[in-house]
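For chain A:
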Amino acid sequence: MAEKNKKIIADSNKIQLLINKLAKDILEKNIDISEIAVVGIQTRGVYLAKRLLKELLAVKNINMEIPFGILDITLYRDDLGEMGADIPTIKDTNIPFDINAKNIILVDDVLYTGRTIRCALDVLKDYGRPKSIQLAVLIDRGYRELPIQANFTGLSYHTKEQVCVELSEVDGQDVAYICD
Partner candidate 1 sequence: MPFNRKDLLGLEDLDKKEIQTIIDSVKPFKSLFTRSIKKAPALIGKTVVNLFYEPSTRTRTSFEIAAKRLSADVVNIATATSSVVKGESLIDTGKTLEAMKADIIIIRHSLAGTPEILAKNLNASIINAGDGFHEHPTQGLLDLYTIYEKKKKIEGLKILLVGDILHSRVAKSNIWALTKMGAKLRVVGPPTLIPKNITDLGVEIFYDLDKAIKGVDVVNILRIQMERQQENLFPSVHEYVELYQVTSERLANAKPDVLIMHPGPMNRGIEISSSVADSPSAVINEQVTNGIAVRMAVLYLLAAARIKQGKKHVNSN
Partner candidate 2 sequence: MSIQIKNIRVVDPSNKTDKVGDIFIENGEIVSKLSGTPDKVIDGKNKTAVPGLIDIHSHLREPGQEEKETIATGTRSACKGGITTVFCMPNTKPVTDNAPSVEYILMKSQKEGKVNVFPIGCITKNSQGQELAEIGILKKAGIVAVSDDGVPVSNSQIMRRALEYTKMFSIPVIAHCEDKELSKNGVMNAGKNSMILGLRGIPNQSEDVMVARDIMLAELTSGRLHIAHVSTAGSVELVRQAKKKGLNVTCETCPHYFTLTDDAVKTYDTNYKMNPPLRRQKDVDAVKEGLADGTIDCIATDHAPHTFEDKNKEFDLAPFGIIGFETLLSLVLNELVDKKVLSFQDAIAKMTVNPAKIFSLEKRGSLAVGSIADITIIDTEYSYEYKKENILSKSKNSPFIGRKFKGGAVMTIVGGKIAWSQKDGIIN
């Protein structure tokens, strides 16, 4: 739970607005929605991706199955063992559709160094050759260490301080704030 005097970047209303903005931007660039597939990065990227999926259909006002997948980058990290006291839990990767010829919307909560995205691109590469991969993030906090950019950004908030995103599905509330 966040502290009382935490610095809030986005409250729950704002987060909803940002998701809506992302959905609109994505649809603007992807005229043919039937070619879209959404993949969320474990853990919060998955929940965000699920919401974005709903939002896409709501904005477009249609009802159809958009292929959806989840992806865990643990096995693709280049910093195995440098992650503090515990070995990270390997979470499920499940991409139950053929990614070839799809425009993949890759979703994560915060974009920072770009290393997570680098891993995610490697994971996707091992599933096939999508038509395109487009990155959607809720918050871009800048300070990249790799030449990676988001195609769709909810909010640009450049900071060296850690940004935490809480989502009601896992954390009981929607909020983004500066955390230590």
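Here is the rule we use: a residue touches a chain if its C-beta (ideal position, glycine included) is under 8 Å from a C-beta of that chain, and two chains touch if they have at least 3 such contacts; residues count from 1.
Inclusion criterion for the candidates: all candidates are chains of the complex that A comes from, given by their letters.
Owing to the predicted nature of the structure, the values given are computational and were not obtained by experimental measurement.
For chain A, choose the touching candidate in this complex from 1 or 2.
1
Could you list, by residue number, the parts of chain A that touch candidate 1 in their complex?
72, 74-77, 80-82, 86-94, 122-123, 125-128
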